Structure formats: C-alpha cells, structure tokens
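Below is a structure I'd like to ask you about.
Every protein chain of the complex appears in place save one, which is left out.
The letters A, B and C name the chains in turn, as written, and every chain counts its residues from 1.
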Amino acid sequence: MTLAWTATEMMTVVSARALSSSDVCFVGIGLPSAACNLARLTHAPGITLIYESGTIATKPRVLPLSIGDGELCDTALTTVSVPEMFRYWLQGGRITVGFLPGAQIDRFANLNTTVIGPYDRPTTRLPGSGGAPEIMTHCGEIFVTMKQGRRSFVDRLDFVTTFGHGEGGDHRARLGIRTKGPTRLITDLCVFEPDPETREMIVTAIHPGATRDEIRDATGWPVRFAASVAETAIPTETELETLRDLHARTRRAHGGGV
Amino acid sequence: MTLAWTATEMMTVVSARALSSSDVCFVGIGLPSAACNLARLTHAPGITLIYESGTIATKPRVLPLSIGDGELCDTALTTVSVPEMFRYWLQGGRITVGFLPGAQIDRFANLNTTVIGPYDRPTTRLPGSGGAPEIMTHCGEIFVTMKQGRRSFVDRLDFVTTFGHGEGGDHRARLGIRTKGPTRLITDLCVFEPDPETREMIVTAIHPGATRDEIRDATGWPVRFAASVAETAIPTETELETLRDLHARTRRAHGGGV
Amino acid sequence: MSEVMSLHDAIAATVHDGDTVAIEGFTHLIPHAAAHEVIRQRRRDLALVRMTPDIVYDQMIGMGCARKLVFSWGGNPGVGSLHRFRDAVERGWPHPIALEEHAHAAMANAYAAGAANLPFAVFRGYLGVDLPKVNPNIRHVTCPFTGEELAAVPALRPDVAIVHALKADRDGNVLIEGILGVQKEAVLAAKRAVVTVEEIVDDLGPRSPNAVILPGWTIGAVVAVPGGAYPSYAQGYYDRDNAFYLGWDRIARDRDAFMAWMKANVLEQGPEVFARHRRRAAA
Partner (left out) sequence: MSEVMSLHDAIAATVHDGDTVAIEGFTHLIPHAAAHEVIRQRRRDLALVRMTPDIVYDQMIGMGCARKLVFSWGGNPGVGSLHRFRDAVERGWPHPIALEEHAHAAMANAYAAGAANLPFAVFRGYLGVDLPKVNPNIRHVTCPFTGEELAAVPALRPDVAIVHALKADRDGNVLIEGILGVQKEAVLAAKRAVVTVEEIVDDLGPRSPNAVILPGWTIGAVVAVPGGAYPSYAQGYYDRDNAFYLGWDRIARDRDAFMAWMKANVLEQGPEVFARHRRRAAA
C-alpha cells in the first residue's frame, strides 16, 4: 500500500495532535519542533514553545535547524540564560509537555543516548544526556518519538541515560518523582501508551497501513497490545499542507544562506 | 575650637581617602554613599560603585536618598536582580571594599543592628541584618563608619548581628573566613584599626580638634591607642568643595520633587 | 494565562485569611495600591514575607493583618524606624507578631530556591552571628566534596506573591525594567500571583531580547493601577516621593494619628486615588 504521506509526516501529525493551546512545551530539534509548530499553526494557536537554549514563548516563522537559531530568539517573548532555563522553568515545574528522542528505548520507556556497549569501552559513543534526564522528571508528561526497529527498541538498555518508568509499576513514585513520565511513545508504525498498572508501554493505536506483525518485528521485546487498539486517523489535508508549507518555508530560508 | 568643617564631613573625607580607583565598593546609603562618590569625583575616578539594589558601576550625578533610587539605575553600566547581586557579585568575591554602619559596636568591630535588650522582648527593635552579615564576610575588607558614643560603642553587644573580628585573634580564620574584615573604624573623633595580633580596634589617628579624653569618654570599653597615633590631615579645599557641591546638587535635585 | 481584572476582584480571589503573602519590591515598584486593597478587604492572620518591609508592611501590621513577619531588614529607608512594626514587636499592639528573621542573602537565595522548586537554599553565610540562635530555620549542609559547612534556609514558597511592574500586554505578559529586586523570583516561587502595572498595552514594544518578562501563564491576575507604586516609584513613570517617607515617621509614631490616616487614605478610598501619581515625573 502506498500512502499519501511519509512515516515522518505521520509521526509529526500524531505528535502535534496530542498538544493543546494550554500546553507549555519543552521542544527539541527535529520532529518535536515540527510537531509543536504544526500544532501552533493549526489547532493550538495559544501553545507556548520553549527551547532549552532559553527562548520562551517563541513563534519561529521557519523551523530552526539548531536548538539555538537566531530565529528562535527573534520571535520569542524573551530569552533567558541556560542556568535560569533549567532552574526556574524546567525544574520550576512550569513545563507541561516535553519531547524526547532516544537511541535505545526499553518497554518502560527508559532511554539510552550515552553508549552502545560498556561505558568504559563503548562500541559506539553517543552524545550523552543533554537535558533529557531532568526533562523526563520535571515536565508534566513526556512524549517520546522514535522510528521503530530492533536495534533501538531493545529488551535491555546498554545504559540508562534517562529514567522513564524504570522497572514499571510505582517505580517513579518510589523515587519521589511526581510527574507522569512517558505517556506516549509515537513511532512510525503506532502509538504506545503505558499500561495503567505495570507502566509497560503497550500499543494503543496503529497507523494506517501498519500491521501488528510489522510492529512485533520491529520491537526487541514481546510487544503487547491494548484490549482495544484504535486505528490512527489519517493526516488531514490541513495538517499535511501546513506541515509541508512549514518545511518548504524552512528550506527556502535556510537554503540560500549557506 | 571651631572647625571649618562638620564632624560628618570629616568622617566622609577620611572614608573617601581610603578608597582608590581600583576598588569595587559595596555602597550603603548615607555617609558611605557620599564618601564613595566623593572619592570618584576627586582622586579615584576609576572606582566601581555597586549598590545592593543591583546597580553595577553606577555614577550618580546626585546622591541617592534610597538604596534603589532611579538615578542609580539610570547611570549604571547595568542593573542585575537582587539574588544575582548577592550570589555572583557579593558572595562571588568581586567586591574589594564594603561600608557598614552599626547601632552598636564592640572592641572587635562586631556589630548589632537587631535589638537593644533581649531578642524576644526588646526594649528597642532595630531594623535587623539586611545585607550586613554577608557583606562583612565576602568583601575584601570593611570600613565601619559610626559616630562615637557610650550607647553605641559598648563593652558587650546585645546581639551579634554581624561578625567583625569575633573574639579577636584568628577567630575569622577559625570560622573559615578568608577576607580581612573591619580594617578601619572611622568615627567623628578618630580612626581605629585592628591590632595586628589581637584584632582589637585601636586608635591609630585622631581628627584635628579631638582629644584622647574625648575618645575615652565616648567609648564603652577601655580604649587603646597605637604606639604612634597620627593626626588626621584636615580636609582639603577640593575635598570640602566637591563634597558640598555634591550635597547641594542633591538637595536641588530632590528638593523640588516632593 | 493571566486574567485582567479589577484590583478588588484580584485580591478577593487570590488572598485568603491565613495565607503566606509576599508583597515584594526593592525600593522600586513597591505595590502600595495592592497592599491597601488587602487592608481594605480586612485580611487577617497573614504571614507577611519581604526582604525589606517598609511603609506598606508597617501599615498592614498596624491594621492587624499580620500574625507573622518573615524578613531581613525592617525600616523606613533613609528615615528610621517602622513605628507600627516596633509597636507590635515591643508592645504587642494591635496584637503580638511572630518574627522569622533572616539576612538579605538568605532571603534572596530562598526566593530563588522557591522559584527553582528546591526545598532549600544553600549559601555562604551566617558565620559567627547570633541569628541562627533565634531562628530554627537557619541550618547547615555539608558539601559532599569539600566537607565545608554552608548555611541553609528553607525555600520561600508563598501562597501569594503581589508585585507591581511597568506594563503588561493583553495576554498578561509583564515587563519589569530597572531595579528588579526579587520580584520575578517571588512570583515564580508563589502558588498564586497578582501583578499590578502602570499600564496595559497592545504590545510590549521594542525591547532587549533578554528583557525581564513574566509570561502571562505564570501569573494569576494582572491589574492596571496607574501610580500603584506610589510613594515608591516606577522607572520612567514617576519618581520616589521622599517627602512621603519622611512624613510617614510622624504619622506612624502615634497610634491615633496612624488610625486616622489609614481611615482617610486607605479604608475610605479606592485604588483609583493612585492615578494622580502616574506619570508625574513626565508631566
């Protein structure tokens, strides 16, 4: 089956739909940035976007290519220092939703972005923690976005960079964490949500065109499906047009400069 | 004997002379503010003045009447928040000289600005600590300016608001304090400096017109004099003119507004 | 998102009897009009928090609003004592008041810790002094790397912060410029916040990319009260009325004179009386 949209577009649209005008989002570069701005340009015009470079309530006309593009600062309500961003805004509990990617994820949405292999002698050295460990604990809830595959959706992480639901159950609460943690894992195939009891991420919606077998093949643990699994609504024309316009604008703006 | 200057002018001039262009001063309202600006307008044009309201490198044209006059902000290099002032600038160790007053002082230049009488049932409730305790420990050195009298220069403080030389000797060092503490106590009669060993404040210079007996009478402890006591040089014409001009400008600026 | 409402409604909705209330301002931008509204609404048993309690807290204490004062310097700046504060502490009039007393460094750090959602603030301070003997909220922590002992105080997390600022836009985003004090920290540390401003504008206008702004969603209510910081000042709007501070000394010295002044100037007035001070400097 050939779809009229790409897997990345589907992930972006699904992510955008989960946001509302009352959200204050901690936005990462790439897909999260596209999703948040798509939400802002469609159903969530009041959404507040914050990038960890310190830009608060920014309304970029084109997507930033780095976490600290001048465009983010130019269109922000104000820009604060990085220490203030991490203290008063993130740790201060003023963010409702954070987006995180991972190089590896496990069934409890713990993330690894540090190393593949042993820490002291890694086969692949990844970038490291960045803001992720504290984004995961301080934001009201977390959406994780990753393309699915057995190398990234693993049974056991090589390194726990970022604590999602830990060992599941009340593990977050036992560590004194009061935020919800990962409430959605949005992939190119489906949407996972935590089981209310075990906190294992289970499939609650499947994107049009994807199958349960595909999902099983792309997951390194025995994947579970919710009792009732929805089919993700296809992207609307408005969603796709707005997203493609945004990307086209971005390419035009950045293309000429280099 | 009638002098051509007031006791306050003498104190101000003596305080100003102790400052240099390379000093960064934490300035209090009143006499310290007059002294610091007199120094800036005479022999120390490069001096950096900082007020605890957050104004850095300010050059007020007239003396401020409060610690946070608009004039201080208008003529400052920049103005930071009060938490930043206390963290990065005062505790950060970036101030060379602080000025402090006191309601009571003892022979080791410990200060009381909290209560007269017992803390729980004071006969006189004073304003309290303000910035003084940390100004005293974080500035490179401290000048204390107070008019002398037996009610204020006491044998024993009712309350130690601000730790000067404590019990004397190496008491500051024993508490882990690396700054010099009170290096001068400038009164209307004389100048005290700490004895190099005991750190008791002893008289090292007497203002013209004042006598040892006057000083003894105005001090609530058995006052000691240095082996060699200087006579304070009289205020120069430039010093007096500049100071009086500054006060006149200040009166004109503030007089009309209220 | 902050709501633009009347001062009466903002205070009525935000400040309750028994609350811990921080009415902040460091010489500049002291919210006198808002404090008067709290007095008019006869709030009681408040724990008042402020680094530099001055005339407004003298008035609130004298009118019996406060059960407790958390502070680091209580005086009439450049003038002398706060007589109503002293009368409460020294003679228990109109009723006794509990004190939690700190130094400025402690209060400033405690607000910053509150804004950062930390349970305590750590700093170098209180060495050799008596305040820790009378304030059980001054404790210590040991650096886990050097073994050094440092001072610790609980974070300030007031129920309500009330501050005055220069202007807000229609979304309730508030601009503070000039002497900043601890107002941003107080608002971010508090559960609820009321901000009075000199004016509400369509757009905050050209400004530094790093302007000090409290976004509308960090504030409960924004109220335009022109002149609302008088007799303190609002940079670019009007100057500090030093004569008022001098004159307050005489009024506050005497219980009857104080009560008469409060009746005539606060109880029987509304926030609109502050408007006569707006833009006086510019006039």
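For the reader, a short list of remarks on this structure follows.
Here is the rule we use: contacts are C-beta pairs under 8 Å (C-beta built on N, C-alpha and C of every residue); 3 or more make two chains touch, one makes a residue touch a chain.
Quantities reported herein were computed from a predicted structural model and do not represent experimental measurements.
When the full complex is examined, the chain removed from view is found to touch A, B, C. Checked against the full complex, the one of A:Ser15, A:Thr48 or A:Thr79 touching the unshown chain is A:Thr79.
Note on the undisplayed chain: of the listed residues C:Thr14, C:Ser72 or C:Asn117, the one touching it is C:Asn117. Screening B:Gly93, B:Pro122 or B:Gly209 for touch with the missing chain picks out B:Gly93. As for the chain not pictured, it touches subunit A at residues 29-30, 52-55, 65-70, 72-73, 79-83, 85-87, 90-91, 114, 119-120, 122-125, 127-134, 137-138, 159-163, 166, 171-172, 175-177, 254, 257-258. Annotation for subunit C: contacts to the undisplayed chain at residues 116-120, 122-124, 137, 139-146, 148, 150, 152, 154, 177-178, 180, 207-212, 235. On the side of subunit B, the interface with the absent chain consists of residues 22, 24, 46, 48, 56-57, 73-74, 76-80, 87-88, 91-94, 138, using the contact rule stated above.
The working rule: only the chains that are shown with their structure count from here on.
When every chain is reduced to the mean of its CA atoms, the largest separation from subunit B belongs to A.
Mean C-alpha position of subunit B lies 28 Å from that of subunit C. Work out the mean CA point of subunit A and of subunit C, and you get 40 Å between them. Contact with two or more other chains is made by no residue of subunit A. Residue positions of subunit C touching 2 or more other chains, listed in rising order: 112, 185, 212.
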